[in-house]
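As you look at this complex, bear in mind that one protein chain is not there, while each of the others sits in place.
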Amino acid sequence: MCRWLAYSGTPIPVEEVLFKPAYSLVLQSLHARSLLTTTNGDGFGMGWYGNAGSPRLYRSTNPAWNDRNLRELAAGVSSPLFFAHIRASTGTAIQETNTHPFRYGRWLWMHNGLIREFPRIKRELVSAVDDAYYPSIEGTTDSETMFFLALTFGLRDDPIAAVERMVGFVEDTGRRRDIEHPVQMTIATTDGTTIWAFRYSSEGDSRSLWFSTRMDALKALYPESAELASLSDETRVVVSEPLGDLPGAWNEAPESHVGIVQPGTDELRPFSPSASV
Amino acid sequence: MCRWLAYSGTPIPVEEVLFKPAYSLVLQSLHARSLLTTTNGDGFGMGWYGNAGSPRLYRSTNPAWNDRNLRELAAGVSSPLFFAHIRASTGTAIQETNTHPFRYGRWLWMHNGLIREFPRIKRELVSAVDDAYYPSIEGTTDSETMFFLALTFGLRDDPIAAVERMVGFVEDTGRRRDIEHPVQMTIATTDGTTIWAFRYSSEGDSRSLWFSTRMDALKALYPESAELASLSDETRVVVSEPLGDLPGAWNEAPESHVGIVQPGTDELRPFSPSASV
Amino acid sequence: MCRWLAYSGTPIPVEEVLFKPAYSLVLQSLHARSLLTTTNGDGFGMGWYGNAGSPRLYRSTNPAWNDRNLRELAAGVSSPLFFAHIRASTGTAIQETNTHPFRYGRWLWMHNGLIREFPRIKRELVSAVDDAYYPSIEGTTDSETMFFLALTFGLRDDPIAAVERMVGFVEDTGRRRDIEHPVQMTIATTDGTTIWAFRYSSEGDSRSLWFSTRMDALKALYPESAELASLSDETRVVVSEPLGDLPGAWNEAPESHVGIVQPGTDELRPFSPSASV
Partner (left out) sequence: MCRWLAYSGTPIPVEEVLFKPAYSLVLQSLHARSLLTTTNGDGFGMGWYGNAGSPRLYRSTNPAWNDRNLRELAAGVSSPLFFAHIRASTGTAIQETNTHPFRYGRWLWMHNGLIREFPRIKRELVSAVDDAYYPSIEGTTDSETMFFLALTFGLRDDPIAAVERMVGFVEDTGRRRDIEHPVQMTIATTDGTTIWAFRYSSEGDSRSLWFSTRMDALKALYPESAELASLSDETRVVVSEPLGDLPGAWNEAPESHVGIVQPGTDELRPFSPSASV
């Protein structure tokens, strides 16, 4: 099972979230159990936005805890919006091109979960990717295929509708091949401004997805925290699994929902796959 | 430009051919300019047959000259039939799954050359791979696609006809998309007993392919060589480029031909792509 | 904590011990909990003896479970005597030169444990390595330093005495610097014929060391096993931790002892560090 984290808010060095144990009351709690001490050893990736243009990627097949370059980079890079992902392969090869996050233009995508019996339906799924996107497929995973299907179905114009169509298509394809519960997923995607975070599974028993509490509410809960005070009210962290136990800090997304972290008020909406055309 | 080598004959440690400068008069010459001192730094692979079953692979994205494990393995493995390949990428990612030789069951495949404008026609080519083989595609190269097309067209039953059909299909596909000279190749493939080595290009100006001289003839030329005496008359080396300058040791394959290294008398035949069906 | 395995006996493919779940009754039990499914992800190494000369090494900083080349090699290499080691670093860099087993000429060495506060006394320890061996030090670990100290103290002539002197020297050095329990170790070393396996710690609470039961006794216990029947009576496996639960298959070495696996009758002797000169 993979784990992932998405950060949006006051620019901070990436290491504050990935490595440091004492940045702030909230973040202390966020990584009380560090993202990087699990045994997800099948590769690590991070993507971050800087001043302009496309996000940058650092992806490696080393276990994250052994990767010196990752520590250097996490200390040297500050960003207002970044993704990090640690991979536990569900069968596809351990190589950089299979490591999350995936990128297309300004977009990033990362996934925890799987398409069940992916090898049996990969061909049909990949066949549906639009010609415009097909040559950009670099790896061989179910997760990247979902990304390019979502792009095909309009991710850049209407992300939620596109992911609903993508999931509907994968489920239809799988069920035609007698795969009982084709999709299990939490997914985060971003255009560099807004983060969409999805929780869904065909069986209605999805992997977990957590949003940090609104920063103004947290500041009210912990008025003595200088670190919290340094973070903007817009700052938000989304994670595949809760990273700490600070009372009031984390809120689990309900089944079949999508959270939208954006300038202004964030939102939580129901999510349901579209029937394929 | 990649380089490759195929060996069949008296079992010898792989290092004799890959690394050692003084094994024998012939082999001295074969690697007077060592296979491994070029600047082909985009990965290395070897495949070898042992006592039984499928061939074994060692593939790495390290430059061959830096890879300590390769030196250890080349010293520790003796084999009567092995392939070695050093890669110079023509654009696809540097990762083990893109490194030659490729394997399917008992078969190995390696390639020097390219399919021109491969990204433009990849989708059509991959679409033609039979369902039985499709899930075994692991990488993203033109070379591996050629292998799975050849398998689709009957490589395991009639290798020469299958490669002729594969090349014909790639050429037809390319030309329909206005690619002038779609195919440039030398290819070696084997089932563990016989080696087929092809030289062909759409433009009739193919990369080179060389066969070592029959061992009995070489022994007659160099009767004083104890090392030559230790090799069976069946021993043969096929290479993408001549590796030395021993007079009489190397014979260039003509354009559009395929050489067959097999138990008994080896053969050289014309090669011409089949029209697609 | 590292884990290691040493095999001596009827030549078998390395994969039978490292990967396969069903080779034989005994070996089934040996790896019921597979050597490779732990979370020791800081590198893997194996060393094996072939027909002649020095042992060969394969060492990698990939986690063992991700390393395709390891699976290939384990299937392709048969050996009558091999070592395998999975590393969990106690602080030194993750790089091939720090990966066990270490080799000098015909000798192999691997270690589970540590020299406590090694950085504080490394300089003194390395200073004691003989000039003849010093240039062969390639890495930076406590384990390799122990190897070269043992060589300095006569490993090649009298292995047990040399390891006793090495441990005595490390303990003296550590205690002069107020390190309470300087040494924690199980160590295996071999010259390609005999294996010496040590269990010792300064605090008298050593990591575990297990020897497989004599094969004739196991065959008597399990007369119906065809696989056991195929192994010579001399076949023996030594492991840092028990790998299965076949009743009667495993025997724990007592504290402060060394086991000798050799042609003829194996031995178990008390081990005690020598006072430094």
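Lettered A, B and C in written order, each chain numbered from 1.
We take it that a contact is a pair of C-beta atoms (placed from the backbone, for glycine too) under 8 Å apart; a residue touches a chain by one contact, two chains touch by 3 or more.
All of these numbers come straight from a predicted model, not from anything done at the bench.
S.K.: Determine which one of C:10, C:90 or C:140 touches the chain that has been left out.
M.R.: Reading the full complex, the residue touching the unseen chain is C:140.
S.K.: With the full complex in mind, choose from C:68, C:122, C:181 or C:257 the residue touching the hidden chain.
M.R.: Within the whole complex, the residue contacting the unshown chain is C:122.
S.K.: Out of C:10, C:97, C:194 or C:274, which residue would touch the omitted chain in the full complex?
M.R.: That would be C:97, which touches the missing chain.
S.K.: Residues on chain B that touch the omitted chain in the whole complex?
M.R.: Against the left-out chain, chain B lists 39, 41-42, 61-63, 65-66, 89, 94.
S.K.: Provide the residue numbers of chain C that touch the chain removed from this figure.
M.R.: Residues of chain C in touch with the missing chain: 93, 95-97, 119-120, 122-123, 127, 131, 134-135, 138-140.
S.K.: Tell me, which residues in chain A touch the chain that this view leaves out?
M.R.: These residues of chain A touch the chain that is not shown: 48, 50, 56-60, 68-69, 72-73, 75-77, 96.
To be clear about the criterion, only the chains that are shown with their structure count from here on.
S.K.: How would the chain B/chain C interface be labelled, same or different, where same requires over half of its residue numbers to be shared?
M.R.: Looking at both copies, the contact residues mostly coincide.
S.K.: Check each residue of chain A and list the ones that touch at least two other chains.
M.R.: Counting only residues that touch two or more other chains, chain A contributes none.
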